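Only one protein chain is missing; all other protein chains are in place.
Right, chain A next:
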Amino acid sequence: MMRHMTCAMPPAFPATKTMLTRILTSALFAGAAAGLIVALLQLFFVQPVLLHAELYETGALVHFGGDPVSAHPELPGLFDEPMRNLLSILFTMLTYTGYALVLVALMSQAERQGHVVTARHGIIWGIAGFVAFHFAPGFTLAPEVPGVAAADVGARQIWWVATVATAGIAMWLIAFGGNLVSYVVPALLLIAPHVIGAPEPDTFTGPVPTEIGALFAARAFGIGMAAWVLLGAFAAYFWQTESARDAAAA
């Protein structure tokens, strides 16, 4: 009896604190590491396309205006706008740390239910995260190149949040549901926002050539998937490392 009492006595607080520390620490490491790599990938692959589009957004370049326009204008280099690019790196790391907090918290719950989450599993988690946070909303609200026509930003944000939420639930059900219903419900959840439709602009006013818009969307999705694969693997890896360290210390 006494032994039982001693076992039951440790209050919730230290356990909660340890758990919270583990989640925060692993999410911070994973988010910062993945975010830094992704920021560099974006600067290399996405930023030149964005800067090219901005030349049309500002009117510095006009296509179909008369004379043919070169598809290879002079663009600012990586070090021409250091503050802008440093801010992009910082905000990418922050954004992916936000994603990592959600991801590691969900991993902790999956593990509590008896599922194993290794770094290799983390890759699948990352792909699921990419579908939920990037691909599902982007399927109808395609990644926007600067200068495109779009509906009111508030309305699009509401649709974005709802689509991410339904896609996230769908991914969880597919992963952990385990019966026929858990495939049918996610399919409906994934399709519904696109059947209902996202807020669309009334007219098209985009001055940016379609070639740039298409390349931008493709690059954003590609880097997004790489980003989430890295994030998932890192999140699971650091979560395991932190858990092992805690177990060793206990």
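The rule is short, and it goes like this: a residue touches a chain if its C-beta (ideal position, glycine included) is under 8 Å from a C-beta of that chain, and two chains touch if they have at least 3 such contacts; residues count from 1.
Here is the rule we use: contacts and distances are computed from a predicted model.
One chain of the assembly is not displayed; among "Pyruvate dehydrogenase E1 component subunit beta", "Transglutaminase", "Caspase family protein" or "CbtB domain-containing protein", its UniProt protein name is "CbtB domain-containing protein". Considering A:T118, A:Q157 or A:T210, the position touching the chain not shown turns out to be A:Q157 (whole complex). In the complete complex, the residue from A:F29, A:Y56, A:Y99 or A:W125 that touches the missing chain is A:Y99. For chain A, the residues in touch with the chain missing from this view are 1, 4-5, 7-8, 11-12, 15-16, 19-20, 23-24, 27, 39, 42, 46-47, 50, 84, 87-88, 91-92, 94-95, 97-102, 104-106, 108-109, 112, 134, 137-138, 141, 143-146, 150, 153, 156-157, 160, 216, 220-221, 223-224.
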